[in-house]
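Sharing a structure here in C-alpha cells format.
Note that one protein chain is taken out, while the other chains of the complex remain in position.
Presenting chain A:
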Amino acid sequence: MYLLHLIIMLPFIFALGCPLLYRLKQHIHTGWLILPAPLLIFIYFLVRLPEVQSGERLTATVPWIPSLGVNFAVYLDGLSLLFTLLISGIGALVVMYSIFYLDKNKEAIGRFYMYLLLFMGAMLGVVLSDNLIVLYGFWELTSISSFLLIAFWYQKDKSRYGALKSMLITVFGGLAMLSGFVLLYVMTGTFSIRDIIANISAITGHSLFVPAMLLVLLGAFTKSAQFPFHIWLPDAMEAPTPVSAYLHSATMVKAGLYLVARLSPIFAGEAGWFWLVSGTGMVTLIYGSYRALKQTDLKAMLAFSTISQLGLIMSLLGLGSAAAIYSGTSESLFYVKATMAGIFHLINHAIFKGALFMVVGIVDHETGTRDIRKLGGLMSVMPVTFSIALIGTSSMAGLPPFNGFLSKEMFFTAVLNIMEMDVLNMQFLGMFFPIIAWIASIFTFVYSILLVFKTFTGKKQFDKLEKKPHEAPLGMLFPPVVLASLAVVFGLFPNLLAYTLIEPAMAAIHPTLLLTGQQFEADIRIWHGWTAEIWMTLGVITVGIVLYRLHHRLKVLHQPLFSGITLNKTYDGGLNLLDRGATGLTDRYMTGSVRHYLMYIFVFLIVSMAITMGISAHSPYDFSEFAPMSSYEAIIIAVLMGSVIAVPFARTRMMAIILTGTAGYMVTLFFVIFRAPDLALTQMIVETVSVTLFLLCFYHLPKLKKELESLRFRLPNFIIALGVGVMMTLLALSASSSRSFESISEFYIKESYNLAGGKNIVNVILVDFRGFDTLLEIVVLSIASYGIYALIQLKLDHGEDPITLG
C-alpha cells in the first residue's frame, strides 16, 4: 500500500466506521466526525500541487490480479489532480453543509454519510486509476452509491423512480464502456491507460478502434447526462440537496468528462471523435438551456442548467481534439485553447453550480418550497443567500467580473476558431458552432435571471409558504459563501488557476503536442480588447434582457417542447413495452402444459437431427452385411408392431396395459433370438412384474372416470411422433450400416476367463470389468423402492377429501 492508495481508501475506512460514529449522535452530529476525511484528502492533494506543476507524476501499483493484467495502479497527473481537488474540496464543503441541512434526530444520517463517503472514495478511484478495469470498478461504485443516495428518502415513490432510472441508464452506459475497455485490451494487450497511449500508433488503424471509441463514448455520455441520456438527471433531483450539489453538479456528472479528457490522447485523432463529442455537446448545450427556461422548480431548473453546462464542456473537449488532427503543426496550439476553456469552465461550473444548489437548498429549507411561482421577495429576509445567488447566477450567465465570464469568452473564442478549420468540411458546418453557442448563451442568461429574480425580488407572498422565511444558520451559509468568493477570486485573478491547475491538466490531455520540458502557456486575461467575443457577450446581454421582459408574453416558453413525444415518455414506454413484451412472450410459450413442453423438446430433437444428418456428408446406407431374416423373426416383428400400434387405439386401461406387456414379451423373444439369454431372463421378469404392478394399481383406482376413452387423433402430435420415429430409424440404419472402427468386445471375449475366471461374458462384464455400473444401478433400485415406500406411507393432510379439479 502506498500513500496514494491509502488516500483513495480513506473514505472507505471512514464509511466502515459510520455505524460506530452514528451511535454518538446524541452528543454530536455524525457529519462533524466525517468532515476530517475530505479535508485530509484535500490538504494532501494541495501539497502535491507544486510537484505536479513542475511535471512530476506520482505513480504506484499494488498487484491485484497480475495474471490477468489487472492491478490497482494509480497515477496522479494534472488532470487527476484537478478532479481530486474538486472532489475533496467540494466534498468537504458539502459535508459541512449537510450537517446543518439534515437533522440528526429526524434523518438516518449514519446511512447518509456512509453512502456519501462510499461515493467520494469511488470517485477518487475513478480519477486516479490507471488501470481500465479498476477504473470501471470504481465507475460502477459511483453509480451504485449515487443510486443509494438518490433513493435516500426511500419512502417516496418519486425517489425510488429517480434512483431506478439513473441506475438503469448509467449502468447501461457503464457496461458499454466496459466492452470498449475490453476492445482496447484486445488491441493493445494491456489495461494500463499510459501503456495504451504509449502504443497509440499500433491501434489507430485497427478495425476495433472505432467500435471501442463508440462504446467508451456511450459510457461517458450516459454518465455525464448528454443528450439523449440526460433524462435521469432531472429525476435525480429527488435526492437530498447536498447530494444534488455534490454528485449531480460538481463531481459524478463530470466523470464522463473526465473519461473523455483522459482518453483523448487515444482517440482524438479520429474525425468521428471530434464530431461526436463536440456535436453531442452542442446539442446538449442548447437543449438543456432551452428546457431550463421552462422549469418552475428551482432544482429542476438547475438540473437542466447542469445538463447544458456539461454539454458546453463536452463540446469544448471535442473542439480541443481538433488539435490532434493538426498534430505536429503550429496550428495545433491554436485549437488547444478550446481544451483550456473546457477545463477552466469545468472548474468554474463545479464552483458556481455547487453554490447555487446550496442556495436552493437553503431556500427550500427555510421556506418549505422550491416552486418559483410561490416564491418571491426573499431579498430583504435572506440578504446573504441572495448575494450568493446573485454571484452564482452572474457567473453562470457569464457576466463580468466573475469566473463564468472568462470561460464564456474563451468558449466563444473556441467556437470562432473552429470556423477557420480547413479540414472535415468545416467551412460549412463550422458556422453552426458559434450560432448555437450564442443562442444557448442567451437562454442561459435568461434562466439565470429568472432563477434569481423570481426567487428574491418581486412581490412578497409569504402567506403561500409553509414556513415563515428567515435567514439560514451561519454554518449552512458558510460553504456557499466560500464557493461564491472563489467565483469572484477566480474571476479577478484567473491565472491563479491557469498556472497551477490548467496547464498540467492540458499537458495530460494533449501529451503528444509538447516536447519534453515544454509547457502550455495558459494566460487568461480578464480584459482582452474589443474583440468579436465581447460583442457577442453584449449581444447576449441585450437579447437576454429583452427576452426576460417578454417572458410572460411568450407562450412558447411555458409549453412543453413536444407534448406528444418526449424522451421521458419514450423511456417509460420503452420500459413498459419491454416488461409487457417479456411477460407476453413468456406467457405464450410457458403454458404450464407438459404436452407443449414435450412438443418443443421433440421438435428440437427432430430439427437438430435432420439438420445434422443433412449437413454431414453421409455415405449411402450399406445393407450388404445385414443378417438375413427368418420366418420366426418375421412373425415376432409382426406381433410386436401389431401390439404397439394397437396401444393408442385401446379403449380400456386394461387393454392398453396388456398390449404394452405384449410388446415387452416380444422384446424378450428378440433377446432370445439375438443370443442374449441374460437379457431375455431379466426382461421377462421385469415385464411380468411391471404389468402386474400396473394392473394392481389400476384395479384399485377410484372409478372417477370409468375407463379412458380412446385417444382422439391429433395431427400435430402424430407428425411429431412420426418425425421422431423416422429420425430414429435413420439413426439405427446409419449406425449399424457403417462401422468406423472395431469393437473393444474382442478383449472381453478373450480375457473373460483368463482375467476374471468366468465364462458368462455378460455377467463378468457386469460384476467384474464394469462393476461400478452395477453398484450404482443397485443404488438406483433401492432409491426407487424407498421412494415408492415413502410415497405410499406419506399422508400430507389427514382426513381431507381429495381435491376435485375441473
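The working rule: a contact is a pair of C-beta atoms (placed from the backbone, for glycine too) under 8 Å apart; a residue touches a chain by one contact, two chains touch by 3 or more; residues count from 1.
Simple rule for what comes next: contacts and distances are computed from a predicted model.
J.: Hey, which one's the missing chain according to UniProt: "Quinol:cytochrome C oxidoreductase", "Na(+)/H(+) antiporter subunit C", "Hydrogenase small subunit" or "1,2-phenylacetyl-CoA epoxidase subunit B"?
T.: According to UniProt, the chain not displayed is called "Na(+)/H(+) antiporter subunit C".
J.: Touching the absent chain in the whole complex: find that residue among A:Phe45, A:Tyr97 or A:Tyr748.
T.: A:Tyr748
J.: When the complex is taken as a whole, what residues of chain A touch the one chain not shown?
T.: Residues in contact with the chain left out: 592-595, 598-599, 602, 623, 625-629, 633-634, 637, 640-641, 644-645, 647-648, 653, 656-657, 660, 663-664, 667, 670-671, 673-679, 682-683, 686, 689-690, 693-694, 697-698, 701-702, 704, 708, 711, 714, 717-718, 720-722, 724-726, 728-729, 731-733, 735-737, 739, 743-745, 748-749, 752-753, 759-762, 765-766, 770, 773-774, 777, 780-781, 783-785, 787-788, 791-792, 794, 796, 802-806.
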